[in-house]
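The complex is shown incomplete by one protein chain, all other protein chains being positioned as in the whole.
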Amino acid sequence: MDIYQKIGNLYTEVREHNPLIHHITNYVTANECANIVLALGGSPVMADDIHEVAEMVSISSALVLNLGTLNYANLETMLLAGAKANHLNIPVILDPVGVGSTSFRNKAAQTLVKNIQFAIIRGNTSEIMAVAGIEVHTRGVDSTREFAEGKRVAINLAKRLKSVVAVTGAKDLITDGEHSLICENGHPLLSRVTGTGCMVSSLVGVYAGISTDKLLAATAGIVSMGIAGEKAFQQLQSTDHLGTFRIKLFDQIGSLSTEDFIKWGRLNEL
Amino acid sequence: MDIYQKIGNLYTEVREHNPLIHHITNYVTANECANIVLALGGSPVMADDIHEVAEMVSISSALVLNLGTLNYANLETMLLAGAKANHLNIPVILDPVGVGSTSFRNKAAQTLVKNIQFAIIRGNTSEIMAVAGIEVHTRGVDSTREFAEGKRVAINLAKRLKSVVAVTGAKDLITDGEHSLICENGHPLLSRVTGTGCMVSSLVGVYAGISTDKLLAATAGIVSMGIAGEKAFQQLQSTDHLGTFRIKLFDQIGSLSTEDFIKWGRLNEL
Partner (left out) sequence: MDIYQKIGNLYTEVREHNPLIHHITNYVTANECANIVLALGGSPVMADDIHEVAEMVSISSALVLNLGTLNYANLETMLLAGAKANHLNIPVILDPVGVGSTSFRNKAAQTLVKNIQFAIIRGNTSEIMAVAGIEVHTRGVDSTREFAEGKRVAINLAKRLKSVVAVTGAKDLITDGEHSLICENGHPLLSRVTGTGCMVSSLVGVYAGISTDKLLAATAGIVSMGIAGEKAFQQLQSTDHLGTFRIKLFDQIGSLSTEDFIKWGRLNEL
């Protein structure tokens, strides 16, 4: 079956199954992540008290760990929730926001990948390289390294961690270490709205919550946001800019179809 | 006087009195709650350090306790703020977000209702049933139980706690244990935007901040959001969806009138 058909089917199945996606995430983009999960057809829950995360993850279809405003207490909570999810075979997604920018974040990422089996890890080039233990000089959430180098690192990281690894940017790579896809969907304005990376990780979490094919789930999340970005941009009027673009992203994610994936999708094997 | 006229008058009075509404709330929907309070004509303040909440609540017209991203520290802060508000006869509103989903939240809700006299408690069916101590199997913030059962439980809970209890969903029930109203306003898209429940609780808080009639205040908050949802939906164009709908909710809450309550209101006694 064609990959766009598969993604379109997955998109439809999300609405039927309405998976609950548990997030332990940052306070900057938590609202956007909740709304993008709802737009796709899932149910978000954000809970981060150590007294309840194990119980919350037990009723969830996927767990998304996002390091945006990481703090010491949340790291401990993430480890507990991740262990529980692994025990119950619930997929765990890592968004290593800002890893590479401080040694605190670097150590946290190493602790997480050492203790939790991640189904999918999604970040920009700098973040993925930092997760792989390669020294980078990042400035917060911006990627400065080259995509070519990132590809090689991501494939090796996927093999080593037995995770799907996705590097997103102007072009995106999604790999399980064996098979790799390149996605060329997206729009430059996506990089000028905060949380579009976080939202992609949440979309990936939703798809992973209903599919055992993690490479497909990661690809579906990434291509969904890319197409939504292109379609949102196409609808902007002359005086519209970043504010309106951001709102139209939610409009678009909520109204994609198999036809959209076929018409707009720009996926290729590496 | 007709109830829609009463609600319209209350809506006008909010703008005259500009009540300060203190929230101890979650980081997912705090921004939306602040903006909906401003749209209605109140002033929001979010403050949750234990060193200042008693002083902050003292200058406020109402206190809204929202359990969205509840943690152990905030629970203690809520108890302190609630006690102060009770002492000063400032109405306290409880939004038991996600209660029923973990034992931590269940215990927290029991501790809160045992120690604080709430003017109004608003939640979905699962949450209200869990507050009433009935075992539910909820998935985070989604309601799965039937409205009929919820009505009975809500009326008994209102009597027991001497609070107005509101159960919101496709239909809404507002009851003080003696008198009960059913509201049929609203739109299905409201359940696909995060924080619409939280926002209703904040609207209820604003109205409660200027009215001693708590049944009326709770009803006003619920019917305001319901009508805003219907009017917002009516204005959507063909490519608009959840993102634009969310923004138009704020447009509508900010520009309701007595005529709107009369024209759109669908309130009935139980």
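We just call them A and B in the order they show up, numbering each chain from 1.
The definition used in the following text is that contacts are C-beta pairs under 8 Å (C-beta built on N, C-alpha and C of every residue); 3 or more make two chains touch, one makes a residue touch a chain.
Owing to the predicted nature of the structure, the values given are computational and were not obtained by experimental measurement.
Trainee: From the list A:31, A:125 or A:224, pick the residue that touches the absent chain.
Mentor: A:31
Trainee: Pick from B:9, B:31 or B:111: which residue touches the chain that isn't shown?
Mentor: Answering carefully, the residue with contact to the hidden chain is B:31.
Trainee: Who touches the missing chain here, A:150, A:195, A:209 or A:254?
Mentor: A:195
Trainee: Could you pull out which residues of subunit A are in touch with the chain that's been left out?
Mentor: The list for subunit A reads 26-29, 31-32, 68-72, 98, 101-105, 139-142, 192-195, 239-244, 246-247.
Trainee: Contact with the hidden chain only, please: which subunit B residues?
Mentor: The list for subunit B reads 20, 22, 27, 30-31, 34-35, 38-39, 43-49, 51-52, 55-56, 59-60, 235, 246-255.
In the analysis below, only the chains that are shown with their structure count from here on.
Trainee: When the centre of a chain is set as the mean of its C-alpha atoms, what distance in Å lies between subunit A and subunit B?
Mentor: 32
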